[in-house]
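All protein chains but one are shown at their positions in the complex.
Take a look at subunit A:
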Amino acid sequence: MTELTIKQLVVARGGIPVVRGIDLTVRSGEISVVLGSNGAGKTTSLEGISGIIPAKGAILLDGEDISGQAAGIRARRGLRHVEQGRTVFPEMTTEENLKVALAPGASLDEAYGLFPELVQRRDIKSAMLSGGEQQMLVIARALVGRPKVILIDEMSSGLAPVIVSRLMEAVRKLADGGMAVLLVEQFANLALGVGNRAYVLRRGAVVYNGGCEALLKDPARLHHLYLGDVADSVAMHA
């Protein structure tokens, strides 16, 4: 049973705090969804957790604080970050992209089982794949590293809804297989549909921490959580 616990995470960009002391928890078999409008601090939070940028606060992986470790060490300890922007290795084939991340004992079949679409594209340079296939590839690449926790950032960006649904289904499978997933997403409804716990960020702080289902059933509340005072102001003037 893996648990990633984030306590009082503070992350700054250019000296300005973007994430202001947030607490998050992700457990094996669960998807924790992080929502929020542009600039809320979602991507910055993930980058702080995975070690791309320095962060203050505690990052506990199975109880051990890994906040002082470099990104590569965190990755080798089981924390995999799927960045936004579909970061395939463009000059390498689909299969090479997977092989380079293969953990001892892991098999490429795990990746192809999750995304059979990639089988026929195994010898194609990943730069030539479609956006959806590239997103599948980076998720599959994280999977074959046998991580304990996977952080996924904005995987739906620029993709057709049918592809996004396919990806959400695959992420749900990862969690059902025992992985802990922290999913940052713009498309709230799709993410809440597959998630277990939701966190809504506004201006770098958590303004909601609770079940996904409750939020999915109450769009007005979600709207208010996203926009805060602006929503109140709009409602007053309506």
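General observations
The criterion applied here is as follows: a residue touches a chain if its C-beta (ideal position, glycine included) is under 8 Å from a C-beta of that chain, and two chains touch if they have at least 3 such contacts; residues count from 1.
Simple rule for what comes next: contacts and distances are computed from a predicted model.
Between the listed names "Cytochrome c oxidase assembly protein CtaG", "Branched-chain amino acid transport system permease protein", "Peptidoglycan glycosyltransferase MrdB" or "DsbA family protein", the UniProt record for the complex's undisplayed chain reads "Branched-chain amino acid transport system permease protein". The chain that is not drawn here is touched, among residues A:E3, A:D23, A:D62 or A:E83, by A:E83. Which of A:A12, A:L60, A:M92 or A:L227 touches the hidden chain is settled by the complete complex: it is A:M92. The chain that is not drawn here is touched, among residues A:L4, A:V34 or A:A142, by A:A142. Note that of A:I59, A:A101 or A:L167, the residue touching the chain absent from this view is A:A101. One chain is missing from the display, and on subunit A it is touched by residues 50, 52, 70-72, 75-76, 80-81, 83, 87, 89-92, 96-97, 99-101, 141-142, 145.
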